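A short worksheet on the structure shown next.
Missing here: one protein chain of the complex. Every other protein chain is in place.
Going by the order they are written in, the chains are A and B; count residues from 1 in each one.
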Amino acid sequence: MENVQQTIKELESLKTDMVNKDFLLTWQKSEDEILATIKVAEALKSLFEKNVSTRVFDSGLAVSQFRDNSTRTRFSFASACNMLGLTVQDFDEGKSQLAHGETVRETSNMISFLTEVVGIRDDMYLGAGHTYMKEVAKALDGGHKEGVLNQRPTIVNLQCDVDHPTQSMADLAHLKNYFGSLEKLKGKKIAMTWAYSPSYGKPLSVPQGIIGLMTRFGMNVTLAYPEGYSLIQDCTDVAQSNAKKSGGSFQIVNSMEDAFRDADIVYPKSWAPFHVMEKRTQLLRTNDSTGLKELEKQCLANNARYKNWECTEEKMKLTKGGKALYMHCLPADISNVSCKEGEVQDTVFERYRVETYKEAGYKPFIIASMIFLGRFKDPAKVLGILAKSGKRRVGL
Amino acid sequence: MENVQQTIKELESLKTDMVNKDFLLTWQKSEDEILATIKVAEALKSLFEKNVSTRVFDSGLAVSQFRDNSTRTRFSFASACNMLGLTVQDFDEGKSQLAHGETVRETSNMISFLTEVVGIRDDMYLGAGHTYMKEVAKALDGGHKEGVLNQRPTIVNLQCDVDHPTQSMADLAHLKNYFGSLEKLKGKKIAMTWAYSPSYGKPLSVPQGIIGLMTRFGMNVTLAYPEGYSLIQDCTDVAQSNAKKSGGSFQIVNSMEDAFRDADIVYPKSWAPFHVMEKRTQLLRTNDSTGLKELEKQCLANNARYKNWECTEEKMKLTKGGKALYMHCLPADISNVSCKEGEVQDTVFERYRVETYKEAGYKPFIIASMIFLGRFKDPAKVLGILAKSGKRRVGL
Partner (left out) sequence: MENVQQTIKELESLKTDMVNKDFLLTWQKSEDEILATIKVAEALKSLFEKNVSTRVFDSGLAVSQFRDNSTRTRFSFASACNMLGLTVQDFDEGKSQLAHGETVRETSNMISFLTEVVGIRDDMYLGAGHTYMKEVAKALDGGHKEGVLNQRPTIVNLQCDVDHPTQSMADLAHLKNYFGSLEKLKGKKIAMTWAYSPSYGKPLSVPQGIIGLMTRFGMNVTLAYPEGYSLIQDCTDVAQSNAKKSGGSFQIVNSMEDAFRDADIVYPKSWAPFHVMEKRTQLLRTNDSTGLKELEKQCLANNARYKNWECTEEKMKLTKGGKALYMHCLPADISNVSCKEGEVQDTVFERYRVETYKEAGYKPFIIASMIFLGRFKDPAKVLGILAKSGKRRVGL
């Protein structure tokens, strides 16, 4: 339990104001709050691996709302809730935001009478996902204030149009573990670059999340994409400002090679151009299936102009000592494996496969940490009781 | 814990015979049983609000069977089961009652080996929902008697064609809280009235449930609807007979204004006429989609003749001091909000919105109470142990 005790001690010195609050965008959180989230996740992971129960709820509901298909995030959220003692209840409102003419305000209250956390994934509509989460947050604030809800549930953003904090925080935990500490990330170069994929309409939230978070730790963050594949302007502004504050740097280039050169970490991943996502959102709203097909065709044709944006062995040689850490949120489009031509060459992926699996393995604990910090005023104390009691998770 | 102790004490004086029994129709329950259900619900709500765990099951399944779409009832049932320690397993048999040619008898046994409670919602077919629940009840009786089932699960009616006891009992709990006591309901006038809605085929179970339950407490119950929108005759007979016994009254009028006049409580809500539901049931059974479309068209046209059956500010002025309590099972069809013309004027609804949310907030606890009383012979004792142990629900 030594490392857990150490983590608890470090946690005590951090100033956080997360109880009954939501985790929507990492840049809305203070540095201490980001650190606390990482530390609680590590403590929970450590207890889990030592077969110590982390049940801090004797009962309670966790609502999951997936407005897009998901297997991995669904399992991460289910795992996080389960290890804390919460039961997941899916809220499936169908495709439309206001099924049965119910207002978001009303429904948000109706599903929350005994709810501790609401996990929402809403990444399909640009300009909609984050907005929707704020709407739910406002409804829950109101319901709690008006005496309808006994408790104010915490919303966890499981991916929106703007950020993907459970991914970027899991990535950060992985980097911390891989390089030894957050301090050691200072001065490291990370290349967040667009990569070719034969699919279309992938959200922008991963690259936006990565540049928004990694610029806070003194890293040199390079964002690379072919002309036209820009991100939401606000997000690159955030990255720019973060880099300035942290003593790192942020730059945008239009060449994968330039980004890879001397990089310590590469994160090659496809996304749809901002303006395509905007157009797509409009077409989805008006149910214009002809327009959507036409857009897909155009977009795929445009993507195809950049098939050379692939993370190959050759490009990997450009990185620091040829040994940059390859990262991906998974599933990756692996050339000759999951598709003919994709984001990454098969041998590169296979060499880092286990690392990408471990990277994903942080997610359940990051989500559990976000819930934990959203519910407990004194997280160090609660973790301390867990560690001390040492109740077995498996077995008697 | 003072109020919980008081509730427990009051509970001890009530005679109930609910263990291993079902909660199908409120009028099958004695007055003591109705009171006990309210009291246990209040005790559970109170413990919940004090962060005291109400887990009385260490494990056990709760089967939910929804033969109609549902978000609110699904969450209420899930919440109720969760707070008691039961895990919900959905039984989704598809549209047909006898999917795979399985008999109800067999399936009811197959899903019940470790089951403590079966929650059923079956309100689409007139003459079918209640009948189906009785069939399941018979199967469970048989299975238990024959040694197939170790325990006889309790069925909770989550809405059928006849009654909606979880709704009407939650409404009663809300009224008790709003007016201070059940005694204070004596002599109060409640107007259960039809209201215009642009949709069609809404079940009769809410108005039937309300007149069947509220007539037991000495209230003056007025049921109002346009000609042709009558309820099941048996239900109005029950209301008539209840009113006689309780010293209240029950009358049917054909004017919303007459019903509202001097009312202490108004419950304006749309429903389909009995004969339309009968016709619809036949058409659904024969899969006659042309017939169904024609019926919907006729029915909507007929509804449209009564657009003035709206709960307006003007009509509210007719009520006692202009301040009758507005009730609704939600979601309401709010004019200019959820539809162009609906059941209630937007300003009226908004004034009572928080009250309707609180009304809905009783439902999880009412369902939990029904389960609790269906499983424990000495509910006062079990509640006493919970209160005394004071185990935390959230936190350690």
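Quick notes on this one:
In this section, a contact is a pair of C-beta atoms (placed from the backbone, for glycine too) under 8 Å apart; a residue touches a chain by one contact, two chains touch by 3 or more.
In this text the structure is predicted, and so the values were computed from the model without any measurement.
Although one chain is not drawn, the whole complex shows that of B:Glu93, B:Glu135, B:Asp288 or B:Glu355 it is B:Glu93 that touches it.
The chain not displayed touches chain B at residues 56-61, 87, 89, 91, 93, 100-103, 106-107, 109-111, 113-116, 143, 146-148, 150, 375-376, 382, 385-386, 389.
Seen across the whole complex, the unshown chain contacts chain A at 48-49, 53-55, 71-72, 74-76, 78-79, 82-85, 87-88, 330-331, 333, 337-339, 354, 357-358, 360-361, 364, 391-396.
The definition used in the following text is that only the chains that are shown with their structure count from here on.
With each centre defined as the average position of its C-alpha atoms, the distance from chain A to chain B rounds to 41 Å.
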